[in-house]
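A protein chain is absent from this complex, but the other protein chains hold their places.
Up next is chain A:
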Amino acid sequence: MILELFILSAFLFSIGLAIVITRKNAIFVLMGIELMLNASNINLVAIGGDAGQGIFFGLFVIVIAAAEAAVGLALVLKIYHYYNSIELDKINELKD
């Protein structure tokens, strides 16, 4: 059973990575990052560990994900206020 859970987690991680690379919209990119964090969490809960370390690490990963989503969306709102767009291929002032 643990093998199938690991493969499910690898599949979800790859889908999240593809979302992060392909999407132009910044909010889609945040969704992909959440999906990748969830995939890692499935691994941690599936392993568990003799003293329950996996469960505790999963809880702390969820806390970090909440903090990351709040700060990321605040940055997205600020970028939208400044550039009037959150399409990531148009916001390339630093590149040139």
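The rule we apply is simple: a contact is a pair of C-beta atoms (placed from the backbone, for glycine too) under 8 Å apart; a residue touches a chain by one contact, two chains touch by 3 or more; residues count from 1.
Everything below uses one rule, namely that contacts and distances are computed from a predicted model.
In the listed set "Acyl-CoA dehydrogenase", "Dihydroorotase", "NADH-quinone oxidoreductase subunit J" or "Extracellular solute-binding protein", the entry agreeing with the UniProt name of the missing subunit chain is "NADH-quinone oxidoreductase subunit J".
Contact residues of chain A toward the unshown chain are 1-8, 10-19, 21-25, 27-28, 30-32, 34-35, 38, 41-42, 45-52, 54-56, 58-60, 62-71, 73-78, 80, 86-87, 89.
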